[in-house]
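Missing here is one protein chain; the remaining ones are kept as they sit in the complex.
Labels run A and B following the written order; every chain starts at residue 1.
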Amino acid sequence: MSEASQTHEFQYSNAHHQAETAISGMWLFLATEVLFFGALFLTWIYSRHWNQAGFDAGAQQTELAIGTINTVILVVSSFAYSAGVAFIETGNGRRLIQCCAAAWLLGVAFLILKFGIEWRDDFAKHLFPGTGFALHGPLSGGAQIFFVFYFLGTALHGLHMIGGLALVGWIILRASRGEFSPAFYTPVVVVGLYWSFVDMVWIVLYPMIYLVGRGP
Amino acid sequence: MTQRFRLLWLTLALLLVLLAIEFGASFLPLGRSARPLVLIPAVLMVGVVGTSFMEVGRGPEIIRLFAVAALLWLSFLLGLGSLDALTRIEYPVQAANPR
Partner (left out) sequence: MSDTVIEAPEFAEGTASYLTDGTTLRSWLLTTDHKRIAILYFGTITIFFFGGGAAAALVRYNLIVPQGMIASAETYNRLFTLHGVVMVWFFLIPAVPATLGNFLVPLMLGARDLAFPKLNLLSWYLFVAAGLVVLYALLAGGVDTGWTFYTPLSSAYSKSHVVAAVTGVFIAGFSSIATGLNFIVTIHRLRAPGMTWYRMPVFLWSLYATSVLLVLATPVLAMTLLLLSFERIFHIGVFDPALGGDPLLFQHLFWFYSHPAVYIMILPGLGVISEIVPAFSSKRLFGYKFVVWCSIAIAVISFLVWGHHMFVAGTSLYSALVFSILSYVVAVPSAIKVFNWIGTMHKGFVRFDAPMLYAIGFIGLFTMGGLTGLFVAALAADVHLSQTYFVVAHFHYVMVGGMVSAYFAGLHFWWPKITGRMYPEMWGRAGAVIIFIGFNLTFFPQFFLGYLGMPRRYHAYPPEFQVLNVLSSAGATILAVGYLLPLAYLTWSLFYGERARANPWGATGLEWQTASPPLTENFVSTPTVTEPPYNYPPPEVVQRHV
């Protein structure tokens, strides 16, 4: 429950009340994010349904290796952050910083692989839809629609990653000032929820982009 | 507290196993329409992340309420939304050039 030293805003009865409310608020925000990406998933269903062959032909142009490595990276990053939360619950602030730093670096590695290498290659291979698109013939339309989905989906996920990195960096900064303790670590939990959610989005995007369209 | 860490390690292992299954399953000779089945391990992974990393079972009751609401409304969107595409009858069109 609330520590005597812990302040809380005037509309709450105590710090615990405020902490649980903040966590609830983040969950509700993530619910809105589910529907945000849900609309993209429905787009995927429609686009693939009408042009299965073309859509899959587009998917086969993607870099399976980078996508798979990135998925592993994000899963481990989410794991590292969760371990950080578990550490601060026992009062180990130093371990919290290390875990968050690991999560942060893995996130940066994801972005470098995704946008520094994979996107660069995609552009080099003329996979951005429009005139000059790499694929021609009857499958071209569906493949271009796949790449609209691909670029929009990865860009939006990337923006969420950048936002998440800023938040994780903010947690590292506050933790290095010794602001967190077993009595107060709500921001760590709230940011962790967001970080894991961004991971979840990628877990779903990964098969939609790289696996479903890749026939045997 | 060590129990918590053991659980986290176990979660990581489970996620990587599921990922491997998903990756492997994508090489199975499935027909085009059956290939979205590859998404099943991904859905399981989302559930694992939610319960273990995000600890959906902890904290006040409304957290579960929000999580369930998100999934329910997502099912509205995807279910009713795709109903049209999956049952629509496409009639042949005469026009040669759409643009």
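One rule holds for everything that comes next: contacts are C-beta pairs under 8 Å (C-beta built on N, C-alpha and C of every residue); 3 or more make two chains touch, one makes a residue touch a chain.
Computed from a predicted structure; not experimentally measured.
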item: Chain not shown: contacting residue from A:Ile117, A:Leu152 or A:Leu173; value: A:Leu152
item: Positions on chain A contacted by the hidden chain, ascending; value: 9-12, 17, 20-21, 24-25, 28-29, 31-40, 42-43, 46-47, 50-51, 54, 129-130, 140-142, 144-145, 148-149, 152, 156
item: Contacts of chain B with the absent chain, listed as residue ranges; value: 60, 62, 69-70, 73, 76-77, 80-81, 83-89, 98-99
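In this section, only the chains that are shown with their structure count from here on.
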item: Centroid spacing, where centroids are CA-atom means, of chain A and chain B in whole angstrom; value: 15
item: Chain B-facing residues of chain A, complex; value: 20, 23-24, 27-28, 30-31, 34-35, 38-39, 41-42, 45-46, 48-50, 52-53, 56, 68, 71-72, 75-76, 78-79, 81-83, 86, 89-90, 192-193, 196-197, 199-200, 203-204, 206-208, 210-216
item: Of all residues in chain B, those that touch chain A in their complex; value: 1, 4-5, 8, 11-12, 15-16, 19, 22-23, 25-30, 32-33, 35-36, 38-39, 41-43, 45-46, 49-50, 52-54, 59-60, 62-63, 66-67, 69-71, 73-74, 77-78, 81-82, 85-86
